[in-house]
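Note that one protein chain is taken out, while the other chains of the complex remain in position.
A, B and C label the chains in the order they appear, each numbered from 1.
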Amino acid sequence: MIRPAYITISLALSVLSCTISSAVERFPPPDFESGYVQPTPTTPGPRQTMYEYIDTAVLFAALFLATLLVLKVRKRRAIFVMMIFSLVYFGFWRKGCVCPIGAIQNVTLSFFDPGYSVPITTTLFFLLPLIFTLFFARSFCAAVCPLGAIQDLVLLRPTSLPQWLESGLRLFAYVYLAAAVLFAATGSAFIICRYDPFVSFLRLNGSLNILILGACFLFIGMFIGRPYCRFICPYGVILRQLSRISKWKVTITPDDCIKCRLCEDSCPFGAIKIPTEDWPAHDYNKSKRRLIFLIILLPILVLSFGWIGSILQPVTSRVHATVRLADRIYLEESGQAEGTTDASDAFRATGKDIKDLYTEALAIQSRFGLGGWLAGGFVGLVIALKLIVPSLRRHRSDYEADMASCLACGRCFEYCPKEHSKRKQAKEEFPKREIVRLGAPETMGENR
Amino acid sequence: MKIPTDDIHKASPLNNKVTSQWYYTAVTTAVIGGVFFLIVLELMLFNYFQRTVAEPKRADKLEELKIQLRQPLNDSQLLSHIQELDVKSIPDPNQAKQLKLLKAEFPANPQDQQLLSKIRNLYMQIRQNNIRELDLQIRQIRMRRWDFSRRGSYLLLSGVVVFLIGIKSASAYKKKLPLPQKQPDKINEQVRKAIYARWAVTVGLVILGSGALFLATRPWIDLTTTDTTATSFPTMEETSQNWPRFRGPGGLGVSNYTNIPESWNGTTGEAILWKTRVPLPGHNSPIVWGDRVFVTGADPNVRQVYCFDALSGKLLWNRPVKSPSQDTKPIDVFEDTGFAASTAVTDGRRVYAIFATGDVGCFNFEGKELWIRKLEVPDSAYGYASSLAIYRNLLLIQYDQGAADDEMSKLIALDTFTGRTVWETKRPVPNSWSSPIVVEVEAQPQIITCGDPCVIAYNPTNGTEIWRAKCLGGEIAPSPIYTAGLIIAIEPYTTMVAIRPDGRGDVTKTHIVWKSDQITPDISCPVSNGELIFLLTTEGFLTCCKTTDGTKIWEQELQKDFLASPSIVGNRLYMLSEKGVMYISEIGAEYKELARCQLGEECFASPAFMDGRIYIRAKNNLYCIGTTD
Amino acid sequence: MSKNPQQEQTRRQMLIAALRYGALGLLGATGGAAVFAGKKNNTQNTVWQIDPEICIACGNCATYCVLEESAVKCVHAYAICGYCRICFGFFGPEPADINEAAENQLCPTGAIKRTFVEDPYYEYTIDESLCMGCGKCVKGCSTFGNGSLYLQVRHDRCKNCNECSIAAACPSGAYKRVPADKPYLLKRVDHV
Partner (left out) sequence: MKSLSATANTKILIAGIIVLAVAVAIIAVVKFDTTGKRGSGLGREFIYDLGDLGKVDPNLILYKESAQAIDTGFTESRAIALNSRGTIYVAGDKSVRKFDENGNNLGEIKLNDAPMCLTIDTDGKIYIAMKNHVQIYDDQHKLLTTWQSLGKNAVLTGIAVSKNDVFVADAGNRIVHHLDKTGKLINRIGDKDKDRNIPGFIIPSPHFDLAVAPDGLLRVVNPGNHRIEAYTYNGDLEFSWGKFSNTDLKGFCGCCNPVNFAILADESFVTVEKGLTRLKIYDPEGAFVGVVAGPEQLVQEGTPRICDTAAECQTGSFDVAVDESGRIFVIDTIKNVVRTFTRNPQKQ
């Protein structure tokens, strides 16, 4: 590992530390006659900042390469190898933190907490994949995200889910995103990291519950492709939207589709859209009315869910340690709770005024009230749109990848006959030179 | 253009034959990997449970041993231990040998101190050895487990990797050609899909919404209810100008006002300022602070606190005292007592009420619930009836219940701000119905309580007992009073006792000034103006005694039933009969009746006297009597 | 509807392009703002550390770390240490005898070493490989002694999680993010 680096830093820091401790006026130590010298406490340094920058560079390179493989090279095997590399580097070597998914929270917090400011590297970790997606679709998910990779590896027996179930389940990801942002903004918790199911595998270490959770995910992942990415990942939610408007898209076929239907079942993530037919006439007016109704419903849903989010304040705000403490103290003071907890003892030890604690807690709660409105409103909006979208229809004549949910894994490429013919052509353009052993027999003949 | 399918088949790398021997190799690799993984997992789980279950036990044992080692042994204990000690169990052989020898040697000369100390030392050493052994063992195992789980995780990983490689390549070899199924009719298909999609989202919507609402409706702590006027409490003067508790300031039944009406009539409405119906019954007396009048009422299920406007008689608010714990099975109380016999108390900031069910509630004057406490349901023969008292920030509850020997009785002090118990003192008495009073003796506050058999004084600051006098018996309902430097306590039907409250400890012998045998009340309290004490029995037998020695001056039959306690206003005695007739008599050398005033409704509760007004709680109504000008 | 699909198509393209660059701008703004905020109170990477003055040595550090062997260890500020003969970071509440025997020691993992310096002074050193950060000795020392033993996140072990799981479980809120170039909060020596 990087022990030498540690040592150098620790030396530097131990010097630094001595200066600190001796700078303070202090009670003189015993006057040792035996010439004993006090050892100075060691302070081994953390992972160097330099490495963070290296990581960022590697991330950029990885994204670039992945994009190339997905859009130009179009070889599943190559993408797979890339994926393994990312898993090893970002996962096992770098132990997963900070990952772009978690970076959502850091960036959010830096906006709401003046005391906290997000490091540039983290910001880049957050932004790079988004920007790439904006232009080259979700190559990040394909071959850079270690969480995606670990799930993709265990996908053994893909079973396709019906679309309705998929879109229903995906709702959770939006709620998760809203919650994550809310809790990060209020400085309560980083729930994405708290409940990250795979990082403990990458660290080969972690609390039992999370290990179990991760195991469950991988188990499900054997049959349902990338469950976390599709139904839970809050970052994926953002990527979906950006991917819709990305400049270069992942295409199943290298040139025009011949509707051979061979690729139909090739996608384990249900991201292949089949050509549409004209809408049945008998349904036309009905659906039109429905659409209008749903559009009217939109603001209602937004407001009602906003309201729900706000009245949820007493529940959500308890995620914040201060509020929990205030509640506990209140219970103890009002004799509704017996005994004390470590937290309440610690608080009393500080000798702070209880009233101040209450006011602080109330302030936080009110913030949760407002945050609840926004988060809830967002969820409401999402639901409304999810209701509206199926009622809109676009004409599609070819087999296309659904840009929102396509993870650019490249599985479908090989199912396309055109792809193969293309590769064949490529082969023919550069024919293999065969080395022929020049006729020995003749010469022998001549010798005769 | 169209490509013939066989052409595809040739071109496609998907078209591998399953028969390739690599396939089987791959499968076996996968199996090996998988099995290995499972085995390691097995071991790690075992390791984990060992660490969480087995090790703590061993560690506890170690702690035990350490504690034992610390405890001093006297000789007999030592010897018994030695006897129990099995020589074979000692790891160190020569210690075992020594012990054998000493054991053999001891019976010969048991008086030999030197020998004894030898044994002691040896035993000490043995125990120390055990501890050291065990300690070492524990720490070794702990470290081993750490290392194991560290390595184990890597093994697990490698297992998984092998498994995946195997299975992946196997599946690669076994790839099938895509065989598109026959397509259903696409038109309806896509319509159906759209509908399903909408329904799925709708279901999600419902689940989210209902779930959130469910969470939101769960009870939660509202930090805004902690009001800030908490620490302040009223001055003596403030208190004396109001009627803050059962029988007014100090609970003595003496009004500080003299401008009290002397004639009224409930039936004609003469001098009745207002009359308001009280929703629920209760034998508790009204208490008054400023322009607020409080009474409580209850039935077996509901307990309520009422606040009336003193000027108009309007019911300002009515708040239920809900039990925080749901398991309140209806209790049965003596019907004449009811569920709200205890009079509430106020400190001018908040009002406090207790009910026969043991529920205590606190509200501010605006009727905002500040806290609710649920004491255990009192075991009282006729139902709990003692009224509340207040000292500074302490709400005092005389919680006498059960028989003397089941030690359930206690005096409880709650923090008026939070409702949290400040202190609690056990009382050696059975259930009683008397109410505590707080008196100042030599600038030291005392809580005076009556019970069978003791009058006990407590220190309000910490609930410790100051003095006790063993002088009462029977079922004690009358409350004590403090007059002319004496505590007057009543034993029903028979005796009245006067105690000097400046004693310490048991003052039965030393501080009882006099005992006088009189026909004493069994329910109502005595009242005194300093020189004279008046006793009024339920049957209407009125006795007047001297405060100095308790001797009777005169007595009088009123031939009426009285439940309310008599009160003194100026030089007049007010006595409210059960029929609702107020007997007003002059205090003097003999009984001299001044007036009888009809209310026309049954009365059980003692009235409250304020500036120019009397507040009477009758059976169903609350009356305010006074002159309009 | 009557427009020819070609135009329809191009309009779509333009719209999407507009959206895309709008999004790009938004992202740029976000990143810029975030970075600017960072520059404003120029903190770079942060790491987790315990404030020894707030810590109550509750023991959560030992069990809530994502690492099986916690990254939190007890450290010794020799500068404050009284070099006591009877040290209650080292000895149990009532040692039977003032020596290093197992029955007298406080630390359940035997991670504290006691070495004689000169009469009457003894030096106490922590063996990190054995310490598991339960803080038992910290309690003993800060209660009876000078509080020279205290808990500290050791950054050669800490994985610097985005959210430290011990911090989330810390009852006294002693965990804070500190700048990575000053990763240690050293115990201040402020008796006098």
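Criterion: a residue touches a chain if its C-beta (ideal position, glycine included) is under 8 Å from a C-beta of that chain, and two chains touch if they have at least 3 such contacts.
Everything numeric in this text was worked out from a predicted model, so none of it was measured.
Asks: Among B:55, B:475 or B:555, which residue is in touch with the absent chain?
Replies: B:55
Asks: With the full complex in mind, choose from A:74, A:95, A:170 or A:194 the residue touching the hidden chain.
Replies: Final answer for the missing-chain contact: A:194.
Asks: In the full complex, which bits of chain C touch the chain not displayed? Write them out.
Replies: Residue positions of chain C that touch the missing chain: 52-56, 58-64, 81-88, 93-94, 106, 108, 120, 134, 136, 138-140, 142-147, 150, 165, 168-172, 187, 191-192.
Asks: In the full complex, which bits of chain B touch the chain not displayed? Write them out.
Replies: 55-56, 59-60, 62-63, 70, 504-505
Asks: What residues on chain A make contact with the chain left out of this view?
Replies: Counting over the whole complex, chain A touches the hidden chain at residues 27-28, 30-31, 157, 159, 189, 194-195, 207, 209-210, 212-213, 216-217, 219-220, 223-224, 321, 324, 341-342, 345-346, 348-351.
Keep this in mind: only the chains that are shown with their structure count from here on.
Asks: I need the chain pair with the most C-beta contacts, please.
Replies: The chain pair with the largest number of C-beta contacts is A-C.
Asks: So what's the Cα centroid distance for chain B and chain C, whole Å?
Replies: Centre separation, chain B to chain C: 40 Å.
Asks: Give the residues of chain B that touch two or more other chains, as numbers and ranges in rising order.
Replies: Answer for chain B, listing residues that touch two or more other chains: there are none.
Asks: If you look at chain A, which of its residues touch at least two other chains?
Replies: Within chain A, residues 205 contact more than one other chain.
Asks: Write out the stretch or stretches of chain B touching chain C in their complex.
Replies: Against chain C, the touching part of chain B is residues 59, 65-66, 69-70, 128, 131-132, 135-136, 139, 142-143, 146, 149-150.
Asks: Which residues of chain B touch chain A once you look at their complex with the stated criterion?
Replies: Residue positions touching the partner: 1-3, 8, 11-14, 48, 153-154, 156-157, 164, 167-168, 171, 178, 180, 183, 186-188, 190-191, 193-194, 196-205, 208-209, 212-213, 215-216, 218, 220-221, 223-224, 226, 228, 324, 371, 373, 414-415, 418-421.
Asks: Report the residues of chain C in contact with chain A in the complex, numbered from low to high.
Replies: That would be residues 16-17, 19-20, 23-24, 27, 30-31, 33-35, 37-41, 43-47, 54, 56, 58, 60, 64, 66-68, 75-83, 117-118, 121, 123, 125, 154-156, 158-163, 165, 168, 171-173, 177, 180-184, 186-192 of chain C.
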